[in-house]
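Next up is a structure, given as structure tokens.
For this depiction, one protein chain was excluded, whereas all remaining protein chains were kept in their positions.
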Amino acid sequence: MALLEVNNLGVSFVTRNGTNRAVDDVSFTVESGQITAIIGESGSGKSVACYSLLGLIPKPPGRIDGGQALFGGRDLLQLPEAELRKVRGRDIAMVFQDPMTCLNPYMTVGKQLMEPLRYHQKTPAAQARRRALELLQEVGIRDPESTIDNYPHQFSGGMRQRVMIAMALINEPQLLIADEPTTALDVTIQAQILQLIAGLQRKRDIGVIFISHDLAVVADIADQIVVMQEGKIVESGDRAGIFQHARHPYTQKLLAAIPADSKASATLSPEPLIQVRHLATWFGQGRKQEPVKAVNDVSFDIRRGEVLGVVGESGSGKSTIGRSLLRLVPVTSGQVLFDDTDVTQLKGRALKDMRRRMQIIFQDPFASLNPRMTVYDTLAEPLLLHGIENRSSVARGVLKLMDDVGLARNFVRKYPHEFSGGQRQRIAIGRALATHPEFVVADEPVSALDVTIQAQILDLMLALGREYGLTMLFISHDLAVVRHIADRILVLYQGEIVEQGSGQDLFENPQQTYTRELLQSIPGRSLLQ
Amino acid sequence: MWRFIAYRLLQAVPVILAVITVTFFLVRVAPGGPFDSEKAVVPEVKAALEAQYRLDQPLLTQYAAYLGDLAQGELGPSFKYPGRSVNELIAAGLPVTAELGLYALLVAMVIGGLAGVIASLKPNTAQDYLPMSAAMIGICMPSFLLGPLLVLVFGIYLDWLPVSGWGDIPGDKILPAITLGSTYAAYIARLSRAGMLEVMTQDYIRTARAKGLPEWQVVTRHALRGGLIPVVAFLGPAFAGLLSGSFVVETIFQIPGLGRFYVQAAFNRDYTMILGTTVFLSTLIVLFNLLSDILAAWMNPRLRTQFSEH
Amino acid sequence: MRLHFSARQLLPIFCLCITLVACGSGESRVVQGNRDGILHYGNGTEPQGLDPHIVTGLPESHIVRALFEGLAVKNPFTLEPEPGVAQSWDISEDGRTVTFHLNPQARWSNGDTMTADDYVWSWRRALNPAMGNQYAYMLYPVENAEAFATGKLEDFAEVGVKALDQHTLQVQLVTATPYFIQLMDHYSTFAVHRPTIEKFGKATDRFTPWTRVENIVGNGAFTLTEWKLNRRIRVEKSDTYWDRDRVRLNGVVFYPTENISSEERMFRVGQLHYTQTIPLDKIPVYRAMENSSYVNAPYLGTYYYLLNINKAPLQDVRVRRALSLAIDRARLNNTVLHAANVPAYGITPPGTLGYQPPKLFGHDVAAARELLADAGFPNGEGWPGLELTYNTSESHRKIAVALQQMWKDALNIEVTLSNQEWKVYLDSVDQMNFQMARRGWIGDYVDPNNFLDLFLCAGGNNNTGFCDPQYDDMITRQAPRARSREERYAIFYAAETLLMEQMPFIPIYTYTSNHLIHPSVRDMPSNLMDSLNLKYVWLDQDWEAAQ
Partner (left out) sequence: MSDASITDIAQAEQGTSLWHDAWLRLRRNRLALFGLGVLVLFITIALITPWIAPYGYAEQNLDLGASGPSAAHWLGTDIFGRDLLTQIMYGGRVSLAVGFIATAVALLIGVTWGAVAGYAGGRVDAVMMRLVDILYALPFMIFIVLLMVVFGRNLLLLFLAIGAVEWLTMARIMRSQVQTLRQQEFVEAAVSLGLSPTTIIRRHVIPNALGPIIVYTTLTIPSVMLLEAFLSFLGLGIQPPQTSWGLLISYGAETMEEYPWLLLFPGLALTLTLFSLNFLGDGLRDALDVRGSRD
């Protein structure tokens, strides 16, 4: 008998501008001892389906239209709130996406860990504490005795996710629902967490629902896969069935979107556009505190028309390099020659002219556009500022930019909050191209996008790069993406370049141990050619 | 931690000095002197009086002399109360005003805090508007109206509480505290409501619910701590406002506080008294601002660990 | 810091503290006071100090008169002087020499006997310019006193006061002064205890703590036992006072009741026997009560508007008279002032020791319009505007607003109001930069001279710019020479008539004293000087039976 059986589940949200059905007639089963993955892009209803089972959807806007959710012989959807809360706390546990915000910052880790145990089973404090220490050990936290009384901000992202998992398992649940547990983590840490979840699932023989938007992530650990699109299940089957011979076009499109190849080598002019000599950018030169050496004595060249990839985990200093080149961050020492002029010494007018020739694209499409300026204003501002267009011709210039980035013209008067993530990134790219720059820094431009959208944006950037003859610095923590777009790749570790080479060389014979570890951690390693 | 406090205290010195200088010269510019009175004063007598208080010396020497005395903690004699020094008057008045200010702050926090938290649980419903409107009454009813009203209802008609005085008859501190505190209850209600609404959307609240905790435990054990930080940060400016506004309440309830001395001094051009009270009120305000900043930082573990590290 | 209270736990605590409090504020002070013989007295503002030669305000005078006693004391019923420290006094034929015979029983509160030398030393201290005594002019009738007080005379021996022996004090006056004995009741003429003062510094030192509870030595019916700043001052019956058998109160507690509304509320809940004043709008309420505790009586003072006769348009007497005639004083008094005062048509309050001032005009709008037309402003045309300056107070505002409208309706002229803060107002009046300004004068002693000498050319408190040599001559030369009171009053009458024809000021009303006095308070009569003599006052425990 299946651990959890969901039949014809329907959930819709009643908002001012009409009701929309987030989950439409969804049925699936979860066996204990198996990992069932639910894959779908944002807005596909994958999270809503699971949350509604546990009553975690706020009732006024949300509404359960119908369906059954059989768990342990009882229909969760009919249970009174008090009963549902018992199930939620003891039998079904959850792990959420962003470890940085899912723990209560004002409470020690130990106390939060023991809370479910103390509340549901009224276990005395001393015993609960021992249980918590055991679990911390089990999820791989070294020396839990000394850290159990620390506060969440004293743990790294990966460590906090381990604490979340420990907290979920403390009441010995039968079902664990993990909602994109590794999306916010670095690729190496993501690999460790995935192994941890798979290991715990086998050891405790519990059912796991693994929700994700990225097929590659679940390629190694999922037993069953369910693919959802716009509230409906389009396909489901075992891992081999889905990856080898997916039937539904949407599933095929998802598979195709995973960057698997490395860029063909192109012939480039040898003459460097950017020369970086011993660049060092340190933060917090307080009197007494030790300065943070974000970028430490880095030197490299970027040839004209080349796409240089920079790969590294958070804290490796990759973003700082990008911002140092553009003088968005004060450079401590070293030289940055742009077409033989040292950018670090420029001031006033000269700096402004230089800024025209260098632009940046940011990661978060929601934060990189001024919410209170229409697309027209956002694109017109750089055109007018640098005199590329005058008052009369600016309208034509804006429309050309919109065509270049593939945005429909009649959206020109709209505001950022009326666009999807992908469309906003197109606007940001349009803004960067407005001044006809020679050099563009792309700081993780696609990390926040769904896989299919990610593929479109990468292709757009490659196409525009060729058309505008751009030289690009592409920064990302995702080695697969960088390999797909960059001619040459720098591997960065704690502010220093560890290795560099073309995508192909790096993948075939990585020299440094850190590079090898990076390669191992790429999810869905088996899918790559 | 102590380095931070020392640093802030050090910063307070120029602040207080600036306050003294501004007040010192502003007061002397005001028309009318300390010794004018309705019955015309014989010029010779007035000259003798001004000599006794060194008012006939050039302004700068007076200023230097005053700072010299201040350095030794001597605030000079009061013009209006001959035979009494400003130190003595302040020693009598300051503790009362500080105590009234604290009770008022307590009232404001209890009324405002409760209203804000209850309102935030069900936003934009009756449970939101009723408590918020009740807290709002505090803002639109000035103390010179609320005070007499409370006295009439509780003091005279119901005869539950004394009509005036401070510390003589039990219970005579309740009405003044409510009168003074109610204005700030509204501000605190809005702050705590906004703070709680902000916190309730945080992810760790969803985690708490996922643990199966009942709603009221989710609110008290998890949401309250974060939600009330903006309120604690507001206590400093609120206390400053309370001190300034306290003298109306002190006049209505015949409370021997510093505020009342201040207004009498201002109206009588009792220069040393004005300066003395201003210095003490400013110091009290600066200290309390520091205290509320430290408290707000202490409530946030991230800042607390930074403090204890260096 | 753990904020672990939950809403459930908080509720019970909250209810507990509400019930705890709601047990009423216990037995009222009046009931206790009547039992223990302690009078609870609302005293207005917090007294500045208790040194008789420094203080100036009314609140201070009540306490100083309880702790000290002058050579003569005012009888509260008749205001006639009664024996104080001096058991008797005799005045020479030409009225210029007064000899006081001190009562041998008179003692200081520390037991020392009072001697004539005490008075010589005290008057020297009171007149010493370094002392800054703002009431030194009370002793100016004494020969050379004014010269010494203004620093023109160094040697005090030339001042006309001598101690003939331990118990005889002889005073030489500049000229015959019928009201001189009354002045002996004013505290700036009181004796102070020399050893105590000199123990804490020079005689003329203002900062000495000699008036502290633990140091003060007085010679009055009570001694100081407690002074809590801005809270209360407690005095208790003195056991060294020569007339202590007559004193029936065991003690008095003075409260600083600055806010008149709060004072009235304290009276209503029985926290006070006596209030300093009463809010204007409460008068009709209390007057309507049967056997009400509201006491209203004539008071030696006049409320008037100073006119600056050097400034246009007031330099024309017709304008001044028109302004005065246009005011309906009776209507103002009955409505805005709730009939608490008496309309005034001169400077001297009627009935000042039998003197009746002249009444030259009444409310006559027609005459007023005619006068204004003659003065060149027919029906208000060409009126340059007039500003009335007054200091911030509830009653001043009400009167000013009412009169502003009366002038507008009657004469169609614009009068703007300038409400100034106390010291700014004093400064404006002092520097004469005003056109019309509110003014109130309370008599220092019961004699028309105290009001009429205001408008002498050299009068310190003239502030109108009015100067008429003939008027000066009548007041300073002719009146003192009058052989009898009738003749003196006739001269005063003629002088006041001349004054009112010139109208340098607009009289509005004669003051009245307004108090709330608990029925249990006995022998605290209201008198023209509203002067308080605690020697006579006593508390009747079964006052209800008497009603």
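As written, the chain order gives the labels A, B and C, with residue 1 at the start of each chain.
The rule is short, and it goes like this: a contact is a pair of C-beta atoms (placed from the backbone, for glycine too) under 8 Å apart; a residue touches a chain by one contact, two chains touch by 3 or more.
No experiment lies behind these values; they were computed from the predicted model shown.
Asks: Can you list the shown chains that the hidden chain touches?
Replies: By the stated touch criterion, the chain not on view contacts A, B, C.
Asks: Quick one: say which of B:196, B:224 or B:281 touches the chain that got left out.
Replies: Reading the full complex, the residue touching the unseen chain is B:281.
Asks: Pick out which of B:4, B:63, B:144 or B:160 touches the chain that's been left out of the picture.
Replies: Of the candidates B:4, B:63, B:144 or B:160, B:144 is in touch with the missing chain.
Asks: In the complete assembly, which of A:301, A:339 or A:381 touches the absent chain?
Replies: Touching the chain that is not displayed is residue A:381.
Asks: Footprint of the hidden chain on subunit B, which residues?
Replies: 11-12, 14-16, 18-19, 22-23, 26-27, 29-31, 129, 132-133, 136-137, 139-142, 144-145, 148-149, 152, 183, 186-187, 190, 194, 237, 240-241, 243-245, 247-248, 262-263, 266, 274, 277-278, 281-282, 285-286, 289
Asks: Could you list which residues of subunit C touch the chain missing from the display?
Replies: Contact residues on subunit C toward the absent chain are 261, 279, 281-282, 284-285, 331-332, 335-336, 392-394, 397-398, 400-402, 404-405, 408, 416-421, 423-424.
Asks: With the missing chain put back, which residues of subunit A would touch it? List them for me.
Replies: 16, 323, 326, 328, 351-353, 355-356, 358-360, 362-364, 366-376, 381-382, 385-386, 395-396, 399-400, 403, 409-415, 417-418, 428, 431, 435
To be clear about the criterion, only the chains that are shown with their structure count from here on.
Asks: If you average the CA atoms of subunit B and of subunit C, how many Å lie between those two points?
Replies: The separation of the two C-alpha centroids amounts to 37 Å.
Asks: Mind checking the centre-to-centre distance between subunit A and subunit B? Centres are C-alpha means, answer in whole Å.
Replies: Using C-alpha averages as centres, the distance is 49 Å.
Asks: Could you put a whole-Å number on the gap between the CA centroids of subunit A and subunit C?
Replies: 85
Asks: Mind pulling the subunit C residues that touch 2 or more other chains?
Replies: There are none in subunit C.
Asks: Would you mind writing out the residues of subunit B in touch with subunit A in their complex?
Replies: 202-204, 206-214, 217, 221-222, 225-226, 299-302, 305, 310
Asks: For the complex, which residues does subunit A have touching subunit B?
Replies: 54, 56, 85-90, 93-94, 96, 98, 101-107, 115-116, 119-120, 151, 153-154, 164, 167, 288-289
Asks: Show which residues of subunit C lie in contact with subunit B when the two form their complex.
Replies: Of all residues in subunit C, those touching subunit B are 1, 3-8, 10, 14, 21-26, 45-46, 48-49, 51, 54, 56, 129-134, 136-137, 149-151, 206-212, 228-231, 255-259, 261-262, 265-266, 268-269, 271, 421-424, 426-428, 430, 440, 460-461, 463.
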